[in-house]
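Sending over a structure as structure tokens; questions will come in a sec.
Excluded from the complex is one protein chain; the other protein chains are retained at their positions.
Chain lettering (A, B, C, D, E, F, G, H and I) follows the sequence in which the chains are written, and residue indices restart at 1 in each chain.
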Amino acid sequence: MMTKEDVTMMILSAKKQAGLTWEGIAEQIDMSPVWTHSACMGMNGFPEEKAEALVAALALPQEAASVLAEPPTKVWEQAVPTDPCIYRFYEIVGVYGPTLKALIEEKFGTGIMSAIDFDMSVTKVPHEKGDRVKVEMSGKFLSYNSW
Amino acid sequence: MMTKEDVTMMILSAKKQAGLTWEGIAEQIDMSPVWTHSACMGMNGFPEEKAEALVAALALPQEAASVLAEPPTKVWEQAVPTDPCIYRFYEIVGVYGPTLKALIEEKFGTGIMSAIDFDMSVTKVPHEKGDRVKVEMSGKFLSYNSW
Amino acid sequence: MMTKEDVTMMILSAKKQAGLTWEGIAEQIDMSPVWTHSACMGMNGFPEEKAEALVAALALPQEAASVLAEPPTKVWEQAVPTDPCIYRFYEIVGVYGPTLKALIEEKFGTGIMSAIDFDMSVTKVPHEKGDRVKVEMSGKFLSYNSW
Amino acid sequence: MMTKEDVTMMILSAKKQAGLTWEGIAEQIDMSPVWTHSACMGMNGFPEEKAEALVAALALPQEAASVLAEPPTKVWEQAVPTDPCIYRFYEIVGVYGPTLKALIEEKFGTGIMSAIDFDMSVTKVPHEKGDRVKVEMSGKFLSYNSW
Amino acid sequence: MMTKEDVTMMILSAKKQAGLTWEGIAEQIDMSPVWTHSACMGMNGFPEEKAEALVAALALPQEAASVLAEPPTKVWEQAVPTDPCIYRFYEIVGVYGPTLKALIEEKFGTGIMSAIDFDMSVTKVPHEKGDRVKVEMSGKFLSYNSW
Amino acid sequence: MMTKEDVTMMILSAKKQAGLTWEGIAEQIDMSPVWTHSACMGMNGFPEEKAEALVAALALPQEAASVLAEPPTKVWEQAVPTDPCIYRFYEIVGVYGPTLKALIEEKFGTGIMSAIDFDMSVTKVPHEKGDRVKVEMSGKFLSYNSW
Amino acid sequence: MMTKEDVTMMILSAKKQAGLTWEGIAEQIDMSPVWTHSACMGMNGFPEEKAEALVAALALPQEAASVLAEPPTKVWEQAVPTDPCIYRFYEIVGVYGPTLKALIEEKFGTGIMSAIDFDMSVTKVPHEKGDRVKVEMSGKFLSYNSW
Amino acid sequence: MMTKEDVTMMILSAKKQAGLTWEGIAEQIDMSPVWTHSACMGMNGFPEEKAEALVAALALPQEAASVLAEPPTKVWEQAVPTDPCIYRFYEIVGVYGPTLKALIEEKFGTGIMSAIDFDMSVTKVPHEKGDRVKVEMSGKFLSYNSW
Amino acid sequence: MMTKEDVTMMILSAKKQAGLTWEGIAEQIDMSPVWTHSACMGMNGFPEEKAEALVAALALPQEAASVLAEPPTKVWEQAVPTDPCIYRFYEIVGVYGPTLKALIEEKFGTGIMSAIDFDMSVTKVPHEKGDRVKVEMSGKFLSYNSW
Partner (left out) sequence: MMTKEDVTMMILSAKKQAGLTWEGIAEQIDMSPVWTHSACMGMNGFPEEKAEALVAALALPQEAASVLAEPPTKVWEQAVPTDPCIYRFYEIVGVYGPTLKALIEEKFGTGIMSAIDFDMSVTKVPHEKGDRVKVEMSGKFLSYNSW
């Protein structure tokens, strides 16, 4: 059976050979770059028509479409990530986690921001003292139930 | 010696008694709510005039100003946070960390987003299917050195 | 400042002295026993009128009401619980976690059961070969976003 | 020697090719979907006649029947699961574990709910504000021995 | 409120002052030494009449009886114990765990030995090459449910 | 070179094909079932004549005898075992470890039970309320040296 | 697809066969030895012309150049390194970490030394009581943002 | 008995009251700032005359001198430090550890840099694109023994 | 009740005031310095007459004698010690553990060196290239049982 890992490898290979970018691929299937990359890594499941679109765009074998549409099993192996680019986000959660919690509660009441009904973008913001990375996250507020 | 923990306790007590919000406090010292909360928690150091402003706004003892201005030692005890509101952000880093890395590299070249030259905001976005939490982060892109 | 831990101690003490049960307390404030216990332990925040009702029912000091209404910070210290009664539930998640995931996805599509918009009950089911504990959980299905 | 992992792979492959669901397979061998899935994953051992039934239903090689009937070795590798669908159940145990313990003790006396003499179901409950996942667990109450 | 830790301290103090042994105490309340010690340590709950018997035997304050009768919360802090006397038992579980599992399954079918419906004794067996410690455990066999 | 893992695989295969039990194999080499299983798993080294006896009984290749006689390297990978049958023994050590220590010291003086000069048995004890697993361990008492 | 690990293997093999040193290789591509080694290990990405230079110097296959230029994913598997040569540096961070922090803050204000805009060298300093290793690090000071 | 922690507190208090810097204190006792800070934190032991000098300089109680001269017990509690300023050095060891090892071996032969016969300095290097932190370490090369 | 920690504090205080060394104390009670120190730290139990001797030598309160004679609970909190002097021994076990095992087995047969019937000494060996620490351990060989 073809696995999500197999399909990820095919995508990376096709992307490199065709000289594509994630943004370019995302555009071809009319989805955002963040979602497209994470789904290609096997961290999100494709809606069927998007799976078909990707298979067409990258000339993947037809069997890949059903694999892309399977629900993902989201596993990461490092509880504390070591890569500096990812660690910095971990650090932000460590430093600002209680702050995010306090402000969400102040604005919305007792509850959380969903990581499921969620979207995110990454943008480049030119700046004279050095360009800046802008990350925007948006998640549905979920109120704790009392029963 | 008065410690940052002592001052945090004084702030929380004054805030409760005066019925203030973090947004209200932030406004009084003309800083953002995210930065204000994290600095009050001892996770950031106050510029001196902001320390004075806070001491005045909350009627803290004068000694508190110099403590607020000390550099913070940023410590968190749970490598994996358990509180659901904070865990969801940890989960986002686990699931989307490699995606953030790939897109930053695609847009900027090899490097990272700084967590030091950094700012963040939290906003409430009304939505008919349920209000949404919007978190915006912005950090300077830092390019890896080759030497 | 009175903390949630202080109030929990007061509740346990009042409960023991009055010879109450959690079911009895829950009934007095017209909430379920599971929610009532967890909120008294500081793991959930009380709606204001419920906080007032508990303060009245157990003759707690008035200041306790506002503490009970504060958002909880949910912390547990043992990543793997040692108490046998709690460990068995951890074991069930370890053994049946992938099964719960597979069946939820089969019935609902790709997504999860919310642990926030969530309720639970515990019931005693008499049985001739030995009484049984029945635990019922219900959580809103949350579908992963594609964007 | 054929292992439980080998047989799990055969089952997944046969299931996919035949377009079956876990509920459909469970029905064919007259067992519940939860038990069926977990036993197919190698987390439970099949009674012999059920092993034969599954081998027949999915046209597995005959040798698979004895493998399915072997006692399972229940191993999970992540002390804290990362997949969001499974993590939420872990979170429920963390948040509500002491509550489950307190209510079981209040209703039954000092003891635990068995995770061995145990069954579970997953149901879809339609709801206007969004369908709900209902999980029902039932385990024999086991009283601590005093001797 | 008096806690189980408080009562354990009182028992140890009374035991030392009166020059008692755990076997002697166990005899006075007509229970086994293993159970008596573990219950005095707060790792098991006393049946009410045994709690009364212990309070009488050691002249503890009356309030201690109800505390001894409370359900225990069984917590140990070292996942791998360091004390050599306890570590050797941990080592036995590590080395012989799969053997215990294989032989229990061979004799009883698929299932486990209960650690709840369980008793244990420690005996001194004189031996010319050096006395031996004999530990006998007995637990109810629990068969895995299929449903 | 043939390894202990290789020989374990050969033993399991021969045992299955011949429909043997561990007790049957133990009897053929005139050793106890506990020791026989653990040595076949590579957790104990065979005396030479027992290695020859096993090779003969199961028709293993002659080279296996010297491998069986090599000293074992005892490794287990899970500091806290997940399989329920093994976990229960871990739990017993967690709950009753301090009790075993206290009673051994009371009976023997300061020291430990050896896990090296050690033997163990597993027996089935029929019981009307459900059969019981009886585990008997015996280890030489080792007194701490003072020098 | 050729991976960074593949290219590292090719480099090590070419280096051994040609009897080169890291300093020699570094000189050929006109970079420092520290950077050259770490980039050859896959811990830094090559600027394109340096990748070409290395491919030429060591007669690597042309495809290796693009792999060398890919952004690195920096992963290390031992949170606490065991090799004595590396552990000593870990120990220095443990012992002198708070000192580095205090002196950086005293000299620069609240902030950190960048590990990204960073360079390092290793030199041999002859000394009569035994030669000394000199390690020089230089990183841009990054000031914490207040916003 | 006065402990090293007590003396550290006295030093910090005296330093704050007198408005001193670590460099200033170091100068007064004619030692380097890095060593002075770490010894004041209890991470190094003072030679007796330096202990006397510090006691005099900061007007500490005389008993402090003998405490400052005691050998330190070097303990740090976070295997992976969370404070960003310290973490960056940890990251450098993770990323460049194998490089430091390879270059030390290339220059000196098989061995390590001592962390005991060791010294370090921190300097501010003005730079037009932003000032830089320069850290210089020097440790005696220790060759592995063959015997 | 006086604890072993209390008595350790009294010993350290008496030792400092009287300007004693561990060797001096050991001589006074006619035991070795290694055993004496470890027993004073609470890591070994005193034979009664040695406890009396220590109480007399250091003028401890009489109650201390019975506390010194209690069996120790040997606990250490750092699985990997951070103090460099202790870490080096941990490193030796990591590097040479398999070697110790292989040579013990080669000389004695399958078994271990006892850490209970055990003694140790530390000696200073003058050497022109720098004095050496000599550590001698001796433990009874324990042969694995076959049964």
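Methods note: contacts are C-beta pairs under 8 Å (C-beta built on N, C-alpha and C of every residue); 3 or more make two chains touch, one makes a residue touch a chain.
Being a predicted model, the structure only gives us computed values, none of them experimental.
Peer 1: Which one touches the absent chain: I:M10, I:M31, I:A51 or I:I112?
Peer 2: The one listed residue touching the chain not shown is I:I112.
Peer 1: Check the options H:E27, H:E52, H:E105 or H:D131 and report the residue that touches the missing chain.
Peer 2: The missing chain is touched by H:E105.
Peer 1: Touching residues of chain I against the unshown chain: what are they?
Peer 2: Missing-chain contacts on chain I: residues 21-23, 33-34, 37-38, 41, 43, 74, 76, 79-81, 83-86, 88-108, 111-115, 117-118, 120, 122, 124-125, 127, 129-141.
Peer 1: In the whole complex, what residues of chain G lie against the chain that is missing from view?
Peer 2: So the residues of chain G touching the unseen chain are 9, 12-13, 16, 78, 80, 82-84.
Peer 1: State which residues belonging to chain E touch the missing partner chain.
Peer 2: Where chain E meets the chain not shown: residues 80, 82, 84, 87, 91, 94-95.
Rule of thumb we're sticking to: only the chains that are shown with their structure count from here on.
Peer 1: Find out how few touching-chain steps suffice to connect chain D with chain H.
Peer 2: 2
Peer 1: Could you tell me which chains are in contact with chain D and with chain G alike?
Peer 2: Correct list: A, B.
Peer 1: E-F versus E-I: which interface comes out with more C-beta contact pairs?
Peer 2: E-F
Peer 1: Turning chain H onto chain I with a C-alpha fit: angle in degrees, nearest 5?
Peer 2: 70
Peer 1: Chain C to chain I: how many Å between their CA centres?
Peer 2: Whole-Å distance between the two chain centres: 49.
Peer 1: Quick one: which residues in chain A touch 2 or more of the other chains?
Peer 2: Only 34, 73-74, 76, 79-80, 82-84, 91, 94-95, 101, 105, 111-112, 114-118, 142 qualify.
Peer 1: Would you please name all pairs of chains that touch?
Peer 2: Once each pair is checked, the touching ones are A-B, A-C, A-D, A-G, A-H, B-C, B-D, B-G, B-H, C-D, C-E, C-F, D-E, D-F, E-F, E-I, F-I, G-H, G-I, H-I.
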